[in-house]
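Missing here: one protein chain of the complex. Every other protein chain is in place.
Letters are used for the chains, namely A, B and C, taken in the order the chains are written, and counting of residues starts over at 1 for each.
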Amino acid sequence: MLLRWLLLIAMGLIFTLANSYFLAPGNLYSLGESFSLLGLVALGLALTMLVGEFDLSGGAMVAVSGLIMLKLGESNAFVGLAAALAFGAGVGALNGLLTLRLQVSSLVTTLGVMILLSGFAVWLEGGQGVSFSNYDLTDAFNASWLSVLSPRSVITIALFAAVGVALAITRLGRDIIAAGSHRKAATMSGANVASAVLSAFIASGLFAALAGALLAITLGRASSTFGANLLLQAASAAILGGIALSGGVGRPFGVAIGVLVLCVLNNGLGLIGASSPVVMLLNGAVLLVAVLVDGAPGQWLRRSRAAH
Amino acid sequence: EGAQEGKKVIFLGADDICEYCAVYNGQIRKLAAAAGIDLEVVTNKFDAAQQATQIDQAIAKKPDAILLWTIDGTALFPSMRKVKRAGIPLLLTDVQPDQKMDDLWVQYSGGNYEEQGAKAAQLMVKAFDDKGMEKKGGVILITGIIGQAQTISMTKGFTETLAKLAPDLTILGSQPGNWDTGTSTQAAAGLFTKYGDQIKGVYAAEDIMMQGVLIAAERAGMDPTKMAMIGGGCEPVGIQNIKSGKQYGTVLQSPVDEATYAVQSLTDYFNGKEMAKSHYVPHPMVTAANVDQVCKPWPKD
Amino acid sequence: MTTRAPLLSARGLKKSYGGVQALRGMDIDLAEGEIHGLCGENGAGKSTLVKILGGFVTPDDGELGIAGQIVPLGRPVDPALLSIVHQELSIIPHLSVIDNVMMGARDVRALYRRGPFRAHVRQTLDAVGLQHVPLDLLAEKLTLAERQLVEIARGIARGARVLLLDEPTATLSDGEIEKVFAVLRRLKSENATTIVIISHRLNEIFALTDRVTVLRSGRHILTADTADLTSDALVRAMIGHEVKTGEIAPSHARVGVAPRLALKDWSLPGRFAAPDLSVQPGEIVALVGQLGSGADMLLESLAGLKPGTRGTLSLDGTEATPRSIPEAYAAGIAYVSEDRAARGVFLDAPIGTNLVSQVLGRVSRAGRVLPSAVTALATELAQSFAIDPARLPHEVSTLSGGNQQKVSLGKAVALGPRLLLLNEPTRGVDIGARSEIYARLRALAERDAMTLLFYSTDLEEVLEASDRVITFYRGAMVRDAARAEVDADSILHDILHGPDEVAA
Partner (left out) sequence: MSTQSRSAPLPGPLSGLFAPARVQATVIQIATVAMFLLACLTVDNYATASNIASILYAASTVGIAAVGLASVTISGNLFALSLGSTAAFASIIYIQLSGLGVIGALLGSLALGVVFGLIQGIVVGLLRCNAIITTIAASSLIAGLATAFSGGRTVLATGGPSWLGNGAILPGIPWQAVIFLVVVVVAELLLQRSRTGWELRLRGTNPAAAELAGLRTRRVVVLSYVLAGAGAAMAGALIAAQSGTGNMRVGADLDFSAIAAMLVGGVAISGGRGRIIDVAAGTLFLAVLTNILLVNNFAYEVQLMIKGLAVLVAVTAGALLSRKKR
């Protein structure tokens, strides 16, 4: 994790030196916006990975929940938001139940749900984008506090903190880690595996839905194409943040760092106006450096440093 | 004249993974440099959310103007409002959002997608006439990605115009080709299997998708030279297919034109010229007869 | 004892897995405050019985009553009423020791505050001999034996009325076992806890239990007061015939030839330093020591598993120091891991595949695996390790623990090594099968002049299987003696007290 910090700080320094606007409040604000969108999806995904599962449907959920938010929230935003969140939680529960009842890999069940949801999004959209004319709300969500924080980023940071604390001090949190760490042992030792798995999926659905709804409010628009790139980025961020695909390892704080690494990188590259191939190459290179640091080369480095 | 020189402009556009975008990006860099504009190009992966944050970033940099290729027609209104509030002039290119909001920008320059669809319909009718076919029976549509503004407008223009010009031609089916040859091949193959000889013509919104349609037609044992095959864009692959006779025609949309218009639009703005809200690039109909005159090969860099 | 109404009573339990009948109508009664031994061969159905009692396996038929209440089968029983220490440990690697102990405890609320439990957990851990383990250490950092002790501590900490322990001592050394037994005796006397213990070590059964139940082939064979049983009678009940134990078998060490294994300056700094050891072909050597004595690490180092080991190793007079496992195999050194499930076998692959997995080259030609060669070799190995050849296509995970151990041994022996290194060779293997395995190992030593080195915490095994015993204390050798010159007391003395007191 220390190395992730170093990576993050190094990137921050480089971008600050390369472009004087990197630390400008407006830019930090926009960094927070990307952090919010990716962070919420990554946080939910990370929870399912922590419990030893994987939720592929998060990206599609962003599109669907945005559409629900705007379609049902035209007259009353709270109705839309509540519906979107309820839908997210419901689909999460469905994912969890399918995985638990069928005892098959959640990659397979959530794959089915993902395809289903993307179809549902197109259907909701009905060939036309869905827009929002409640500009007051949109403006409220585009407000800035202390000139760098937006409501979305504050909500996201709060959720990261809440989930981190909940994992540490609730029985459910302990059971989530137990169920991911060693499913059979968790069952045998009396952990409530079913509620752990179910809660992780519900949280994942809920967070993705929240991400989608907030995105729709801030953009004043929802579309079936939203969220298309999110799943892969969220998985990268979670793994980069120390979440192991095998379950039980990693914490929300690490995920936040992982998300920040990706957001800072793309924010910085956008700021210095890097060309498309350069953006792709640097994205790959940073991820590669991060894995090498975790793999054998990093261990050699650490060992040889310890030897001196 | 010359007031544009040294002005700082941020262009927010699309990634090079789309060929049209790549040509456009190359051209606008070149043309802006020639005009003395200090242009910064920031691209994204067709991701409206990412573009919204890029607009925030651009505002933070306080440029003299922002040139925006909106990834999503309406998603960026809140961002555009922020640009306006920051007092930065906004010019649009390639994708024209709902004109009700046109007080947010100075000028839109670029393609007119609804008109392109309409021209494609006219061209299809012309193809029927040229090939001596009765304007009866069915045609199919291979569209871009569902939900995108371009797809919506092109389909609208085509459908409405065709209904007006040839009411006896029915649209049998429509499937997305996602601006991709392979997807279009499969989509067209399915429709060819279902409707077979009922299909007299195909409108594929981009030439690269028409290429897929032609492959599917050949596999289905249909003769594309006897059908009204209409593409879009006059892309290199379209030129090839028009010359070989497999594709009847296309509707020009040139990235070179668009980039030229965009730089013109910037120059006009900085020089305080009177500007119309929309400045459309020409969309001439292209067939074998005029392909060499109308369609310039896309520049290599 | 039998006059009182039983605390737990099970009737007619039946369970079959596919074609395998694990239990064929099992009855058992447990009285309040007794320690009840459960004995039987590998695969007799002991673990299955325990899992059914705990509600982790749903039987096909049967009834269960606890404290006068009919208990629904197949649903986990309240751990405060009945708690199990599982044979396959249920320690959760990424949770702390305290969380592992508190797992399943009823007084953990939705908001989980560890503070109030710390003192109690600390006490329990201390009682089972884990004074050195911090409460907040992640369980993945524990050794196998420590995990076993944590699992036992969990069972104890729950304060259940019935505590079932499935081979809790298999991975423990005698010193540790004594501590655990002391705790169990106290639970019985102070809390009137009913305790069921499964073990293949008969001395433990006689030392600890009040009554014994024997299972064979999923059936109840006998239940008797331990005092009324002899060791022979118990063995006969378990396997249906006598097993000879305790005699010193003749050594097959070849003398007058170059040593099979010769170590020079062999050491892993900070862990162990072995003397310049030399072992003859056909010799069977036991390395004995407590955890941390370095005896097990020495064994692993010989297989190239301990990077940083210094010195030279010669086989039959040629230097062949292995730096990695493949190098060890190439040199003719084979290794059997103590951690069967994690590293010893491929649980999800068929038994036959497992048996040939280390000699794929021998059953293939031009890179192609020959099914007939696989079947032939696997059948041969299965027969020589008393594994039912009809089950070769089944996955190893469907075997009982002891039979899995035989697979783990068989696949290493298949290599035909010159030097076979065994880490806890018969952990969890029943007494009948164990003597079969010892006989088989002896035959290898005799026929192929194979040299065997094994590490074991089970003194009975050390005494029964070895020709020569080397004891270790804190990284150094204490004594190197022929089997005839040592007995259980002297070995125990060496490994617990080291050389100083030997000299004294």
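Going forward, a residue touches a chain if its C-beta (ideal position, glycine included) is under 8 Å from a C-beta of that chain, and two chains touch if they have at least 3 such contacts.
Everything quoted here is computed from the prediction, not taken from an experiment.
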Check: shown chains touched by the absent chain are A, B, C
Which of B:86, B:189 or B:275 touches the missing chain? It is B:189
By the document's definition of touch, the residue of B:8, B:85 or B:219 touching the omitted chain is B:219
Touching the hidden chain, out of C:13, C:39 or C:378, is C:378
Where C:389, C:416 or C:499 are the choices, the one touching the absent chain is C:389
Subunit C residues touching the chain left out here are 18-19, 325-326, 328-329, 335, 337, 342-353, 356-358, 360-361, 364, 367-369, 371, 374-375, 378-379, 389-394, 411
For subunit A, residues touching the missing partner are 98, 101-105, 107-109, 111-123, 232, 235-236, 239-240, 245, 276-288, 290-292, 294-297
Against the hidden chain, subunit B presents residues 15-19, 21-23, 25-26, 146, 172-173, 175-176, 178-183, 185-187, 189-196, 208, 211-212, 215-216, 218-221, 235-237, 240, 298, 300-301
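As a working rule, only the chains that are shown with their structure count from here on.
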Among line, ring, star, complete and other, the chain contact graph is line
Of all chains shown, smallest offset between own Cα centre and global Cα centre goes to A
Greatest Cα-centre separation from subunit A belongs to chain C
When centres are defined as mean Cα positions, the distance from subunit A to subunit B in whole Å is 33
Between subunit B and subunit C, the Cα-mean centres are separated in Å by 72
Subunit A and subunit C have mean C-alpha positions lying a whole-number Å distance apart equal to 44
Subunit C residues touching subunit A in their complex are 56, 76, 79, 84, 86, 88-95, 99-100, 103-104, 108-113, 154
Contacts from subunit A onto subunit B in the complex sit at residues 21, 24-27, 29-31, 33-34, 37, 122, 125, 127-129, 131, 135, 138-139, 142, 215, 218-221, 223-226, 228-229, 266-267, 270-271, 273, 275-277, 279
As the complex stands, subunit A meets subunit C at residues 169-174, 177-178, 180-182, 184-191, 248-249
